[in-house]
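One protein chain omitted, others in place.
To keep things simple, chains are lettered A and B as they appear, and every chain counts its residues starting from 1.
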Amino acid sequence: MGQATPRLLRPPPPTTEPFAVKWALIGTAVLFMLLFLVMPLAAVLSEAFSRGIGTYWAAITDPYTLKSVRLTLLVAAISVPLNVAFGMTAAWAIAKFEFVGKSVLITLIDLPFSVSPVIAGLIYVLMFGAQGWIGPWLIDHDIRIVFAVPGLIVATTFVTFPFVAREMIPLMQDQGTDEEEAAILLGASGWQTFWRVTLPNAKWALLYGVLLCNARAMGEFGAVAVVSGHVRGVTTTMPLQIEMLYNEYKFAASFAVASLLALLAVVTLVVKATLEWRFGEELAAVHRAPGGKV
Amino acid sequence: MSIEVRGVEKEFGGFRALDGVSLNIREGELVALLGPSGSGKTTLLRVIAGLEYATGGSVLFDGEDAGARHVRERRVGFVFQHYALFKHMTVFNNVAFGLRVKARATRPSPEEITSKVNALLNLVQVEQFGSRYPSQLSGGQRQRVALARALAIEPRVLLLDEPFGALDAKVRKELRRWLRGLHDRMGLTSVFVTHDQEEAMELSDRVAVMNRGRIEQVGSPTEVYDSPATPFVYEFLGNANRLPCRIEHGSARLGETVFTDATGLADGDGVAFVRPHDIEVTSDRLALSIPATVKQVLISGAVAKLELTMDPAPGMIEVELPRGAHWGAPFLAGQKVHWRARTARVFPASAGASPVAAPEVKAAG
Partner (left out) sequence: MFALRRPSVLPGFGPTLGFALFYLSLIVLIPLAGLFFKSAELGWEGFVRAVSTPRVLASFRLTFGAAFLAALLNAFVGFLVAWVLTRYRFPGRRVIDGLVDLPFALPTAVAGIALATLYAPNGWIGSILDKVGIKVAYTPAGVWVALVFISLPFVVRTIQPVLQDLEPEIEEASASLGARRWQTWLYVIIPVLLPAMITGFSLAFARALGEYGSVIFIAGNLPFRSEIVPLLIFVQLEQYNYAGAAAIATVMLMASFILLLIINVLQRWTARRHGAD
């Protein structure tokens, strides 16, 4: 007491680890991330270009690959808007009203996240397949769902079901109903209130949800694998095309297609990080505990 | 426009937020709904606005049942406690909102909207902030913008929920006077909710004191302060000493001493209320006076606060003396004195249900 401690011997601040421990922890964490997360990404690029740029270009301009790209875009272009429509209506009902059974409904919306993708595909085969519940009726009317494009769309819709809703619901709940009540008192109709007040307040959350929903829709593999039937050029989305090429030992081509989806993933992450950084206050995900059961 | 609230009841899942409330508000009047939190004052305001549906009773605007009209058509100006400004719109667009959402047939032209909004921004003295967003304004400015937005639809009544609750003390006082001035100029029937008795006293024409979903008393600020109708009002408005006493033959006794009049009350236990500044303290015995001992003397600004303990009866009495009066022959701690009430009010003990103690009340009192 009383005597000043020499500078070099001053103990570390009470709420941090010693210097060496701190850097050992950082080093371990970063090393793990590099080994487990970054290396696979690097491997995709390395393998994709292993036979040179010419092979790469040939692989991604292959007609079947282009067809798979088109199909992937089509599937996403239908299932994402469907889930947006659902997300917005569900969020309005849940966030702006008090009713019995609300928490049950919220749990049910999250349900698809805890269902294995394979099971997601299976339930539609059981429903629409030749041996399924309404399979015979569909065959009689010459409607194909399973092993055809509609099957890919419903399966993708299932696995991406919660994304938009679970982003919008907590945000709109946080925002309360004051602004909507103010709008109604000022004479606005329900539509005007939604479009001019509610949606502008939730637009970044909506975009965030759409971003994740789209990434999953384009990258979904397990569920579409089950309902696809693997008809080359007809029911093969990009992830299925990757699988087929890989199983045919066309590794460079397979990784070339994979590199496109990897690029999508990286772009998604960058946009996501940007949204979180710029509009963190207006995103539910940033405030919510579990970062999403994607 | 006049507002008549008739026997309004409101239940939230078994909880009675409003228990048969009736209140008449005259054209052009500024009425305060005053009460502790949980007293139902905000619920009543929201029922008047049409934001909550009453479980029973009705609200009449100029004699016409307001419940028949949708909120959109009631033309009620409502200022929310936290303003509920549209965060993504500029101040100008916030104020213009109510005009722009009108059906095409009744919507003013863009030029009219611009001039009207500018006039309102002028009125509330934020004309230079039209292009700012709510987040770029101070609390007081947001409050004014919220008011301008509410006024834009030319409301028939103006309702304000804790209009000054979110502001700091200095801005609060300033804005209070400004709002009173604005009301006097515009003459719009207005109702505001507050838990701050000083605010209610200073700003309103009449005060409705609420407790547990009921209105305890309605009257001018002086009426409710000088002659509170119930023990609750007595204790809620300003400080009061609460003294358990006996009522015998029309007078109240503390111990053996008759200390104040209780004409018309039946014999039995009673509760007397005496305001600290309505007490005289002397060193000599006087008629109706009660002996006590000075426990503590605190000088606070212009007043001297004395704490007396009574010798026969338990309990402590707070006295406020003008500092000048105390100056000549100051009382000292430990001194034996006599006190008597200049005015006091006695209630039978059965009526003396203690008011809901809310923390904010203590802070405000």
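Just so it is clear, a residue touches a chain if its C-beta (ideal position, glycine included) is under 8 Å from a C-beta of that chain, and two chains touch if they have at least 3 such contacts.
Source: prediction; values computed, not measured.
When the whole complex is considered, the residue among A:I60, A:I123 or A:A148 that touches the unshown chain is A:I123.
Contact with the chain that does not appear here is found for just one residue of A:A205, A:A258 or A:L283, A:A258. Of the residues in subunit B, those that touch the hidden partner chain are 12, 50-53, 70-71. Contact between subunit A and the absent chain runs through residues 14-17, 22, 25-26, 28-30, 32-33, 35-41, 43-44, 47, 82, 85-86, 89-90, 92-94, 96-101, 105, 107-112, 114-119, 122-127, 129, 131-133, 154, 157-158, 161, 177, 180-181, 184, 189-190, 193-194, 212, 215, 218-222, 225-226, 238-240, 242-243, 246, 251, 254-255, 258, 261-262, 264-266, 268-270, 272-273, 287-294.
Here, only the chains that are shown with their structure count from here on.
In terms of their C-alpha centroids, the spacing between subunit A and subunit B amounts to 53 Å.
Taken together, the subunit B residues at the contact with subunit A in this complex read 49-51, 71-74, 76-78, 80, 82, 84-89, 97-98, 101-102, 149-150, 152-153.
On the side of subunit A, the complex with subunit B involves touching residues 178-179, 181-189, 192, 196-197, 200-201.
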